[in-house]
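Written out below as structure tokens is the structure these notes cover.
The other protein chains are all here in position, but one chain of the complex has been omitted.
In this document, chain identifiers A, B, C and D correspond to the written order of the chains, with residue numbering beginning at 1 in each.
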Amino acid sequence: MTASVSIRNATKTYGPFKALDDVSLDIDAGEFIVLLGPSGCGKTTLLSILGGFTTPTAGSVLIGGKDMAGVAPASRPTTTMFQDYALFPHMRLIDNVGFGLRMRGLPKSERDDKAMGFLDLVGLKSAARKKPHELSGGQRQRVALARALAVDPDVLLLDEPLGALDLKLRRQMQDELKAIQKRVGTTFVHVTHDQEEAMAIADRIVVMNQGKVEDLGAPSEIYMRPKSLFSAGFMGEVNFLQGRVREAANDSARVETPVGTVVLPAANFISGKPAPGDHVTLCIRPEHFCEAASHSAVRLGEAHITSAAFFGTHFRCHLAPMAANELSLVAHMPQASTVTPGERIPLALDPSAVTALAAA
Amino acid sequence: MTASVSIRNATKTYGPFKALDDVSLDIDAGEFIVLLGPSGCGKTTLLSILGGFTTPTAGSVLIGGKDMAGVAPASRPTTTMFQDYALFPHMRLIDNVGFGLRMRGLPKSERDDKAMGFLDLVGLKSAARKKPHELSGGQRQRVALARALAVDPDVLLLDEPLGALDLKLRRQMQDELKAIQKRVGTTFVHVTHDQEEAMAIADRIVVMNQGKVEDLGAPSEIYMRPKSLFSAGFMGEVNFLQGRVREAANDSARVETPVGTVVLPAANFISGKPAPGDHVTLCIRPEHFCEAASHSAVRLGEAHITSAAFFGTHFRCHLAPMAANELSLVAHMPQASTVTPGERIPLALDPSAVTALAAA
Amino acid sequence: MAFDQQARTSDVLLHQGRLKRVLGSCLSWLYLACIYGFIFLPVAVLVLFSFQDGRLPVPPFNGFSLQWYEAVFADRKLTAALANSFLVATTSSVVACTLGFLAAYALARYKLPGSALQRGLLIAPMTVSYLIIALGLLAVLNTFGIRLSLWTVGIGHVVINLPLCFAVIYASMGDHHINIERAARDLGASDFKVMTLVTAPMLMPSIMAAFFLSVTFSWDEFIIAFLLSRFDVTLPVEIWSMLRSGLNPKTNAIGSLVFLVSVAVLLVLELALFGRSRKS
Amino acid sequence: ADELNALVWCDHTDPALIEPFEKANDVKVNLKEYEGTGAGLSILEQSQPGDWDVMVVDAVDVHRVIDMGLLGEMPADALPTADLFPELRMEENNTKDGKTYAVTEKFGYNTISFDKTKVDPKDMEDLSVIWSDKYKGRIALYDYYLPMIGLVQLGLGKKTADLSDADMPAIEEKLSAMKTVSKQVSDVVSSQTALATGEVDILVGGGEWITASLAKDKPDLDWIVPKQGAMRWAQSIGVMKDSKKPDLALKFVQYILSPEGQARLATSSCYWGMPTNQKAGEHLADEQKKALRWDDQPAYLKNTQLYPIPTAELDQKMQDAWTNMMQQ
Partner (left out) sequence: MTTATLEQSERRKAWALVAPALLWTVAFFVIPFLYMAAMSLWSRQGRDILRVWNLDNYARFFSESALLRGLTNSLEITLTVTVLSVLLAYPLAWIIAERVPKRWQRMALILAILPFWTSYVVRSYSWLLLLSKGGVINQALLGIGLISEPLEIASNRTATVIGFVHFFVMLLTLTIYSNLIQLSPNYRRAAADLGANAFQTFWHVILPLTLPGVMTGAFLTFVLCIGDYITPQILGGNNELVLPQIIMLQIGRRADFPMAAALSIILMLAVTAAYVLCARWLKIERA
């Protein structure tokens, strides 16, 4: 029903190119893990190493504690749900879902019963006799899920299952996916390049870049305390501000930046205890610029609004601080505020939300 | 260089099916208009009526004040940028961009010069001698833009020009598109089904549904004061709450809802002055539920958190109000808050941000 | 009123464009009529004179008679040739499709050294005239003392149809099918089962297209069948020798029959396939 | 059932001829047809010894086949030699060193066929009409070099039996002239088609074998032996040396030479021709006899000559001359 996964120093090279570079990762049984990263970063490669479609150049994979080297996809306790669903176009839904059972030699009536059960689980019982091309994208995705679950895998591997859906349907399917995972308890390893999707469904997110794991943790952890510039940038819009540590106390440090001086808690320094003279990069999310009035805020002088666009929940503005005119900061202003390009506004910052990384 | 566009009662039927249903629309010269709507709502149809590729069944189109009936695409002051770019694959970029000039009989050296200028405008001067297949999606899009601009149209028609790009590139191209439009001053009519894109670039958005114009206005206007349930739902996540007007004063009205009673300013009633007994639907965006502490907020009793997911700038929660347990409301909770499913929180609402529409 | 006026002026404008278009489409239809006339002329004459009452399938048309159709059905050589043609066409097409499918599958799904060369080799017979293929085979078969028969004709037809089947099936084997096959393997299907239960059914439209193309070519092929057969001959060869042995409308009758049967088969297939393509 | 493999001219493929033999002897006769001795020898070269049991070949070429060691001896007394037209016994062709290898089975003439309503039959009495301008563009030439070159030789006033290298230049010149005035060079069916459709009015090389079967539908077609004479074709049948069923093969030969077989062969669907066995007359209808011109045979036989019998080199030369003529 469910199993833990352990990836140890997995590397995959294609000629001189390292698609996967010494990746190690431990996944608990029943966890919902999301592999997140830009196109070409190796997510599919890692997933297909787990599924057994690709053999790693080096390293090993353990599922439920058993080494998977040389085990064919069919014999692994994994099932993959492919990005394009990979439904068999010439089979009815019930035959699609029952295919794995058929391969396991189940008699027809029994497998039809079971397949019906899984179609019911995903809410498509009434369409059992249709063919895949008669379904909408979202429905196909559910059939693919039912088919993968029907063989009762310990680990379900999902390669961008929601990539082809439009935004609205996507959000809806995310909720369903999460709900089904909770119900069946299977370990899910889910690949996506959409950070919103990752945050919405993951127990833990693995941020990948160029074949390496950049960051790893619960969604809020990665968003609020990214461990690398890449991770910070990938999880959402962010302003990078170069700075230098001026003074460092036990529990806080003073950092000098082009727009002013900020005192940050020591815990916000990801790369270790700050020391005077360290070059750091401050990561500031647009929503962390706040009204100067706020009590915990640090004032940073004034800034010009160079442009503003309404984004529904907020205005997205480009700001040019007076102290460093050449900088362009992105800040979110409240929906209710009236922002006019050219206006001057006071700039303030909530220091507890700022992360300091070693300068690149 | 630029011209106004006026569409009067345009209708297009395909057999019994109305692809476009009595659409009237006035566009100012130099405006950036976005046609927004779900797939199949008639956006492309409207655009190709403007471009002259489709003849309307009824109604007329005026561009720069001149009736376009019977005017061929080539003779119209419009150029279209197609969804698939339609770059001529056998021509180099410079020849693609220069094609329109060539058709106008410009000598080679002159048109090459001009084409070079437009390639420069879109930052592809150095690739002028490449063929389209050697370019990335984003680059192709820019060539298509350059080709369309090269013939100096008064109105540029863009059919989902960014549809094929990935999210990041898309956001980047949006900024560029907007910047170029500002520079050249041409009227842009841009089609998309991505509401974020629409908000990011439009001067005015036209929300379409089933061949009709549902809403029309600046992005913030449409987001904050949608004129129809469809428009409200399409522009972003929204909670619909059924209610009934109990009392109506001159400048405000009291509405009874399953979760409590809310007093709304009369201006928030889109469908006209409220009268007691009216059935209304309140549109409440998730970010408009606020901390009960806020001074302008209306308290609505308490609610259970049924599920919560971290979304970076906020937590997206599903709430079940105590007063109406069967309802499921979506609310955004601040990033800094700690939300645990099962917890009970006080529910409050900023009435000024709520829109009341006639009940469906 | 104003609206009416406007509508009328735009009508005039439309009218001018329409005139040009009408002229253009008139020319198109004229061309269409002429070329269809050209294409159907020999068939029409063929069918008409198959009903000729008399020995000469030339004008004037003497009257309507079915005697030549009777003659066709009474001619056991002709019926034998029909059966032979059918046998050779279907068998060689099945072999060509099978080999073509397997090769296309391997070359599309696996990275093999020299795969471009292999593809070239498999396609190569398409660029060589049938006569040369037939002569080469004839020479080699002679040297090895292999007796000419329907089998050797079949071998020749597989040689010419294999590239065709390979190309058609290979072209339809897109990368988007890879995941479907992986899914099947992932769900426990063996290689053989993947191929028979998933890949082949999935590609059935193009396999069928290749098969029918190949049947068509084999059915009508003359030179290979002529050079590589001895006693049992296929229809084109039999018709050829009928033609050499004297003039009579029997050849018209058999030609018309083949045509009518092919058209019927085509219609049935078309309806079946069309029905399917409309659904998807 | 036994099988018998026969290499034949197309007239033998008529089921009306073969089926009675098959039924009577419970065998299946496999027939492979060819045209022209070269083609037949070519097929034999591509075969294994024993592949063939019976062969039909131009009488004048029997020796070529004997010399290649392909034909087997037949018991002379098993054949109805006495019933044959004396001119068609052709011992010098069918026997060698006193052994009989083949027997003549059918004959006819390569001469001039024409549409008597379109041309002046008087003009056809002189062979020179085939290279004269009078009927330019209305003449078809039968596409078989041996009888055609023979006809030219006759037209030049010489005997085919004397044809040698030295005659070739003159012949080539006439061939060229013939090509110039002709419309086409064609095989049997194209010739028939051309005559029947009026594409041409004269067929050089034709004879009863072209016109007889069309007699009913095209009564205007006629043929004539010009005053210089014409070619006489004769085909022989023999048993192959390596045949695995010599007895059955002989039986087949006997059947073909029997009066019934001869009558059927004479009127076979592919082409008609005179039977060599005089007794076949009893089995032919009067109309058929008329089409074959049964009663005129003595006169024709007197005024016709056999095909030339070239050496290998001369044969090559003749073929080249023929090909050159076509390509001109």
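One rule holds for everything that comes next: a residue touches a chain if its C-beta (ideal position, glycine included) is under 8 Å from a C-beta of that chain, and two chains touch if they have at least 3 such contacts.
This one's a predicted model, so the numbers in the text were calculated from it and none came from an experiment.
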- Note on the structure: Missing-chain contact, candidates D:C10, D:V185 or D:V253, resolves to D:V185
- Message: So one chain is hidden, and I want to know which residue out of C:A89, C:V159 or C:I207 touches that hidden chain in the complete assembly.
- Response: C:V159
- Task: Touching the absent chain in the whole complex: find that residue among C:F51, C:Y69 or C:Y105.
- Result: C:Y105
- Message: Of the residues B:L20, B:L93, B:V151 or B:I205, I need the one that contacts the missing chain.
- Response: B:V151
- Out of D:S42, D:T117 or D:S164, which is the one that touches the chain we can't see? D:S42
- Query: So which bits of chain C touch the chain we can't see?
  - Reply: 24-25, 28-29, 31-32, 35-36, 38-43, 45-46, 49, 57-59, 99-100, 102-103, 105-110, 112, 118-119, 121-133, 135-137, 139-140, 143, 155-156, 158-159, 162, 166-167, 170-175, 191, 216, 220, 222-223, 227, 235-236, 239-240, 243, 251-252, 254-256, 258-259, 262-263, 266, 270, 274
- Note on the structure: Contact residues on chain B toward the hidden chain run 51, 53, 72-74, 78-80, 82-84, 86, 88-90, 99-100, 103-104, 147, 151
- Task: Spell out the interface residues on chain D facing the chain that's missing from view.
- Result: 35-36, 38-39, 41-42, 45-46, 68, 137, 143, 183-186, 190, 193-194, 196-199, 312-313, 316, 319-320, 323-324, 326-327
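Basically, only the chains that are shown with their structure count from here on.
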- Return the distance between the CA-based centres of chain A and chain C, expressed in whole Å. 53
- Mind checking the centre-to-centre distance between chain C and chain D? Centres are C-alpha means, answer in whole Å. 40
- For chain B, which residues are shared contacts with two or more other chains? none
- Item | chain C contact footprint on chain D (complex, rising order) | 5, 10-11, 13, 15, 30-33, 35, 46, 48, 51, 187-189, 192-193, 196-197, 213-214, 216-218, 269-271
- In the complex with chain C, residue positions of chain A that touch it: 51, 53, 72-74, 78-80, 82-84, 86-90, 99-100, 103-104, 133, 147, 151
- Can you list the residues on chain A that touch chain B in the complex? 38-39, 166-167, 193-196, 199-201, 218-220, 223-224, 235-236, 285, 287, 309-313, 316, 332, 335-336, 353
